[in-house]
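Take a look at the following structure, please.
Chains shown are a subset, placed as in the full complex.
All chains are identified by letter, namely A and B, in their written order; residue positions are counted from 1 within each chain.
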Amino acid sequence: MSKAYELANHLEKLNINNMYNNDFYWTWDKTDDEIDAIFTVADALRDLRERNKSCRVWDSGLAISVFRDNSTRTRFSFASACNLLGLTVNDLDEKKSQIAHGETVRETANMVSFMADVIGIRDDMFIGEGHKYQKTFMDAVDEGFHDGVLEQRPTLVNLQCDVDHPTQSMSDFDHIIHHFGGVENLKGKKIVMSWAYSPSYGKPLSVPQGVVGLFTRFGMDVVLAHPEGYEIMSDVEEIAKNNVAKGGGTFTKTNNMAEAFEGADIVYPKSWAPFAAMEKRTKLYQAGDVDGINALEKELLKQNAEHKDWACTEELMKRTKDGKALYMHCLPADITGLSCKEGEVDRSVFERYIDPLYLEASYKPYIIAAMILTSKVKDPANCLRKLDAGGARKLF
Amino acid sequence: MSKAYELANHLEKLNINNMYNNDFYWTWDKTDDEIDAIFTVADALRDLRERNKSCRVWDSGLAISVFRDNSTRTRFSFASACNLLGLTVNDLDEKKSQIAHGETVRETANMVSFMADVIGIRDDMFIGEGHKYQKTFMDAVDEGFHDGVLEQRPTLVNLQCDVDHPTQSMSDFDHIIHHFGGVENLKGKKIVMSWAYSPSYGKPLSVPQGVVGLFTRFGMDVVLAHPEGYEIMSDVEEIAKNNVAKGGGTFTKTNNMAEAFEGADIVYPKSWAPFAAMEKRTKLYQAGDVDGINALEKELLKQNAEHKDWACTEELMKRTKDGKALYMHCLPADITGLSCKEGEVDRSVFERYIDPLYLEASYKPYIIAAMILTSKVKDPANCLRKLDAGGARKLF
């Protein structure tokens, strides 16, 4: 029996009926079974792909992507996932459209979705706005479907909003499942999600929030470390607390990076912006206050610069479990002495972990494909078995 | 018998041999049977799609799009239509090409068409230029095909030129066919194509021209209303006159919007630029006369502003049949109090008609697909029957 077939058998035991025709906004919207299903389908698709099995769920079909912020790996991961399943991606490039003419999100959402099976949206720039945009978009297509405008109701894959970055956090977690030989081996492991210094400012909070909101579900000891003033959304901290209350493990916070690294099995040092400052920035942009924006940028860069000692150095890595914690990053990293003078991580540390870092990223296309498949296919277990018994992807 | 199958039977009775391998420039190039065929195939494809039938006409194939003006809905409609039929769209982005190096249209046309099945072009900006560009392009691929450069002769879908916007006018008309329960119910209905005020200037004339040139074929009372000085191309008015002479109904013109709305069944209030001014603008651009262009813009904005009372207000809507005429627009509209201070339509009117407006737009992918299918498939009726009996689009 193939690995994909075994995974299909596991999938069948999960209660995932609610995934069908549903959107993927945040991991904490999903039950444990649903999260399990994503990892299971992702692994099955990877196995099928590696055995040259066609994974087409569609003979023809469209996916719409909306990238309101730059992207390389998520863009290509989404494109890869869609191609794997038989969908063609059409990107809504707001510069090429008439959106500047004052079109509402509601109208745009319907106009681009006439034949859309799936919608992928990245909107992570402004606190309080990204998720709202995705919700408005999906409410509009919902209405469009019910009014007969759209012949089907496309489903959403959140490709990063201001709150969560589920395709990232789930790829990250899939990586450690495989690295440690199974999710059961993660119980009691210490993972540090730590702030780190970067010469740029305003990096999204959705990565640390996504990690904290997901990794606390699996009985791990999750430590969130950052300087004072770099708090994440309190809502997500509440999620994390609830998660450990239900599933075991711990969730602790500290303002001391060195302390956090002590005995850690996994470290994830990464820069982000302070939540309060990002809220302020959103308001400044809404008010069109250019002077205010510039002043805030200066202030934030200055504030960042006070914490240059928050870097993943060789020194610090020695404090981790046997000096060999698994180093993680969503990439691209700000690498001291390579991409910047002083950054998030020592060059020698980064380069020692290049293989696992790229491997970490390689799960994303499969995670996205799994999110699409579970939301669009009524019986995913049956689908995987059929694909397993089906034709080749590369025909010669 | 499925709806698609019934429509295939109807299609078979039409004389459409001349559509095969032919281009779609203007609706008035086409016979009544040919126009009927487009609506028939569009409806059949929608039925097949809604029943999850694969509508692939190609196993692999290319469509080339050339958007010389911005586009959201037409771009996505074209992409959707192509995907439906199994074609991949490649966009000729003139910024990314070497066209700036002085390449001729003839050369570009051949260089991008080596394996093109279909060409979609939008070129609506300059009076006297848009259609000419499309014609030059298609003459070039014609020659390329006959010289063995191209292995087949791609066909054109006019995605809007300076004269007609057939994918728009036919979607609009398909919408009213369905809204009024059949083309036979449209006889004697009063439709008003009216100019309306917009704070921007230079909007294409191809929408009102397309509507006037098509809607006059079906026995309706078509009224063209605009302030003095906003005349459309006289050639198109001649077409309209000939249409009513042959098919019944009336074609009248007025400079009074309120009068036009009286007892109307359908209203289509939309801004456009005066034809004479657009001709002048083309010449100024050709001469590179920047001062002249700026002066003309000011003059036109001033002229527009003299007609702010040409707006589709609640007041005016009351004059229509039972106060409930069907409101139409090609979108995006300039909505008073939403997208601009004063515009084409009251916000409350626009919002009351959002469902039918989106529905109106939803026909475009199917109309485009029908134009492609009838020009590339020798026996469309047989093709529809085979698709009806064929496999699924979404496989699981």
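In the analysis below, a contact is a pair of C-beta atoms (placed from the backbone, for glycine too) under 8 Å apart; a residue touches a chain by one contact, two chains touch by 3 or more.
These figures come from a predicted structure and were not determined experimentally.
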Statement: Full complex stoichiometry, one sequence, with 2 displayed, works out to 3
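In this text, only the chains that are shown with their structure count from here on.
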Field: Rounded Å distance, chain A centre to chain B centre (Cα mean)
entry: 41
Field: chain B partner contacts - residues on chain A that touch it in the complex
entry: 56-62, 64, 86, 88, 90, 92, 96-99, 101-104, 106-108, 110-112, 114-115, 117, 144, 147-151, 376-379, 382-383, 386
Field: Residue numbers on chain B that touch chain A, as the complex places them
entry: 46, 49-50, 54-56, 67, 70-73, 75-77, 79-80, 83-84, 86, 88, 200, 331-332, 334-335, 338-340, 354-355, 358-359, 361-362, 364-365, 391-396
